[in-house]
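Note that one protein chain is taken out, while the other chains of the complex remain in position.
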Amino acid sequence: MQAMQRWLLFFWMAAVIVLAFVRPAPQQQLGDSSRIFYFHVPCAWVTVLAFLMTAIFSVRYLMKKQVEFDTKAALSAQLGLVFCILATLSGSIWARFAWGAYWNWDPRQTSIFLQLLIYLAYFALRGSLPDGERKATFSAAYAILAFLTVPFLIFVVPRVFPSLHPSDTVIGQEAQFNLGREVRWIFFASLAGFTLLYYRLYRLGARVKVAALESKGMQ
Amino acid sequence: MSWAAETRSILKKELRSELRRRWSLGLLALFGLITVFVVSFSLKTSPLTSGILSTFFWVIVFFAAMAGLSRSFLKEEETKTVLALRLLARPSAVFWGKLFFNLFLLFFLELILVPLFFIWLNVSGTNLTGFFLVLFLGTLGLVAGTTLTAAIVAKSESKGVLFAILSFPILAPLLIFAMAGSKAAFAGGGWEEIAASVKTLISYTAVMGAGSSILFDFIWEV
Partner (left out) sequence: MSLSLSASNLSKSFGSLKVFSSLEFSTSSGEILIVAGPNGSGKSTLLKILTGLLTSSSGQVDYCNENAKIPKEKRREFLWMVAPDLSFYEELSAKENLEFFLSLLGRPANKSFETLARVGLGGRENDEVAGFSLGMRQRLKYALAFLLEPKFLFLDEPTANLDESGVKLVSELLTEQKKRGLAVVATNNPDEYSWGDKKLELGG
């Protein structure tokens, strides 16, 4: 069953990647560089999803004080960090083509970079504390507090400041980005693929770490 | 035995200790003085746009906050007074008492910073009401966003740097909007220009203040 899931995901992502390059580019003016859209946006989406999971596990840890939740929160943050780096880099590359420079201080660029800083700060905090209840509690509190700023970064900043990013409502009907039906399909397939990828990596990591916890407990 | 009375009591204790020894007051006064001096000295003849002015201003306030706001919790840990406090104090009274104390410290800094800033940098044409409104809310937001982090850092290793590392990402929305609002005020803008910033600052402060005070109980008892 595990093996089948793994292959399914592999073929799914392979299909997405192939389609992304074979089918017409999402946006005509930008041409081929707009294909980054299929990868960049899902990465950014997973970044926030991962952090949401970290925040949720953090809340659960504070409520129940079970080490497992702290482990899962940190695991999700590790994955989130990777996707965040990917999102920042892919966004930066795309910016070079679309807007002329690798960095423009566009609100969304700033937000993803700040999310990166949040992840790094989270791990800096964890690194400065010896293992134990304090480390888990402090990490959890920080993650939750940091998560409270995310709505401001995602929703408020881009609304108030002029943004170079195309209208953010990819889901919306009249997106400036002018998504054709086919583009939309490939995009959502990619989104699903990335989300499943995150989920799969998370499950793998969780299994390993929980097993490690249990073996430590038995000693 | 009310929360308000206990908070007031802790605030009084913080103020009294600070006035006796003046650790942070001296540091902040000097910080404000020196930074404005350096900025104005090197830029005295250049025309400064509202954007540059607001940036300098909030950068100075931010770093002053990083220098001065963690001491309150740090000192309790170093001198071990935290133990007696943990035995007898209500956690939320500790949180709010120290938050208001940090607010006092920042207001003190701004008392020195603002006049020097306006005079030495020859600032004119500012919508003063707007400026002070943004300043007040921004300062409130600053302490709302840093008090919990200060409590966390006090019990970790590598205290100084960690405080800034942890605080900056969390304060980013605050700084963005405080700078935007101040910029509009420096440019002489009216309510329409600073409204968005004001509203965001208020909601940021409310969210971070409420969130921090709930999370503080968990930090305090570990």
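We call the chains A and B, going by the order they appear; numbering starts again at 1 in every chain.
Simple rule for what comes next: a contact is a pair of C-beta atoms (placed from the backbone, for glycine too) under 8 Å apart; a residue touches a chain by one contact, two chains touch by 3 or more.
None of the values given here were measured: they were computed from a predicted structure.
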By the contact definition given up top, give the residues of subunit B that touch the hidden chain. 1-2, 5-6, 9-10, 12-13, 16-17, 20-21, 79-81, 83-84, 86-90, 93, 221-222
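As a convention for this text, only the chains that are shown with their structure count from here on.
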When centres are defined as mean Cα positions, the distance from subunit A to subunit B in whole Å is 31
Within their complex, state which residues of subunit A touch subunit B. 62, 110, 114, 117-118, 120-121, 124-125, 128-129, 133-134, 137-138, 140-142, 144-146, 148-149, 152-153, 156-157, 160-161
Subunit B contacts subunit A in the complex at 148-149, 152, 155-158, 162, 165-166, 168-170, 172-173, 176-177, 180, 196-197, 200, 204, 207-208, 211-212, 215, 218-219, 222
